[in-house]
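For reference, the structure discussed in these notes is given below.
Partial view: only certain chains, each at its native spot in the assembly.
As written, the chains take the letters A, B and C, and residue 1 is the first residue of each chain.
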Amino acid sequence: MDLNQEILNKVQDVLTSATDEDKHVLSQLLNGLQAKHSGEYKTYITSFMKTSIQESEDQLEMSIPITPFLSNSVDIVHGGFTATLADTAMGTLVNRKIPENLVAVTSEMKLNYIAPGVGEELRCEATILHLGSKTSVTEGKIYNNEGTLVAAASGSFYLIPR
Amino acid sequence: MDLNQEILNKVQDVLTSATDEDKHVLSQLLNGLQAKHSGEYKTYITSFMKTSIQESEDQLEMSIPITPFLSNSVDIVHGGFTATLADTAMGTLVNRKIPENLVAVTSEMKLNYIAPGVGEELRCEATILHLGSKTSVTEGKIYNNEGTLVAAASGSFYLIPR
Amino acid sequence: MDLNQEILNKVQDVLTSATDEDKHVLSQLLNGLQAKHSGEYKTYITSFMKTSIQESEDQLEMSIPITPFLSNSVDIVHGGFTATLADTAMGTLVNRKIPENLVAVTSEMKLNYIAPGVGEELRCEATILHLGSKTSVTEGKIYNNEGTLVAAASGSFYLIPR
């Protein structure tokens, strides 16, 4: 049996008992696979999280919809996703400000979790505090769609040859 | 058209053009949905990451296989997954040490990224530095299967009524 | 021999061989002792550092002169003093915003050191990100008198009964 058929069988198996929530998560993941495949996203995880970007001169905003895919065991956004959003937003901002032959790699990151990640959307406003030739220091504030500050992040990046 | 049929159509659509990597990621996600549905995991993300736990008296080890699902844009484990692993391992350890009526919620976390997340597996060794009645302070060391220290984490948790 | 005479003898001994820098440090410390004794400062270290405060509605600025007392082994401000300034500025701000029967105790702090601490003055702008009934999260930006961002800090405080 080829991999395609194996996957289809597994999907049918999953669907037999899946909850509506399971189905919506699966649907989100399939959309993510398509978007990744189409080249819209460079990584699976950002495609699954459905990150979208708004960039101004000095800042970058990255948003994600809050869905069950993101939930932790007490039904708020898992802190790991907040961290992933912050890391990705800050790193993307740095990558857009450095020469093409360099890439930003996270050297450290800290997050303060301030309010539960609930609502319809999380949005990280990333700012560069320092951009040198070898390193960058950034910060990010993560808000939900009601403007509540959900988390505050700071991070450092090494700028290394691609 | 019902949701099941919609999903099946989307799967077939995805499979038409999917790379082998895409298919393996989808396969991993479907296994994750099943494991989550079976009650083996409490959250989608830990089920997709396929976390496994080994616990000794004072420590908890949480491992995940390194797969394309975890990759960042330069083909190493996305720092967000390392953060998710650390957060989950430290939080799980705290939750196992506190009374049933309490739950640990991350208040802050810091990670130092030390070596690229490459290899077959990431493993976080979580330790409690302090466990009070209202807060806990923990640390985590993340190694790959070759024993390389990939990241070091520290985190604080509030212990709140469930 | 009483303690006063012992101290005077020791001062004379110190002065015999002291460099001009030593003498200026001693002079700064004596001024600090007087200011502490007069009640102008609550702690020796802030009195020696000669902290001064400017407060606006939501922010607090704390400044210190850069003197040899603060130097590390490579003649810039010791990172420990930058940390002390940040901790004190953020903590002072929180203490001014909470009821009199509570006191803010630092639970964690992180600093990113961005530029060498050189110039005539360091100034920390402290801001509150979150103020609850039991905890507060703050941040601080440390600039020198030329407006260079020297360091960025974030910190959490427990609010406990005095």
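Keep in mind that, in the parts below, a residue touches a chain if its C-beta (ideal position, glycine included) is under 8 Å from a C-beta of that chain, and two chains touch if they have at least 3 such contacts.
Computed from a predicted model, the values in this text were never measured in an experiment.
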Homo-oligomer size of the whole complex, from 3 visible chains: 4
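Throughout what follows, only the chains that are shown with their structure count from here on.
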Interface residue overlap between copies chain B and chain C, same or different (over half shared): same
Averaged-CA centre spacing for the pair chain B and chain A, given as whole angstrom: 15
CA centroid of chain B to CA centroid of chain C, Å: 40
Set of chain A residues in contact with two or more other chains: 110, 112
Of chain B, residues touching chain A in the complex: 3-4, 6-8, 10-15, 17-20, 22-23, 25-27, 29-31, 33-34, 36-37, 42-45, 68-74, 78-81, 83-85, 87-88, 91, 103, 105-113, 162
Chain C-touching residues of chain B, taken from the complex the two chains share: 107-108, 110, 135, 156, 158
Interface residues, chain A side, partner chain C - complex: 110, 112, 114-115, 129-130, 137, 139, 149, 152, 154, 156
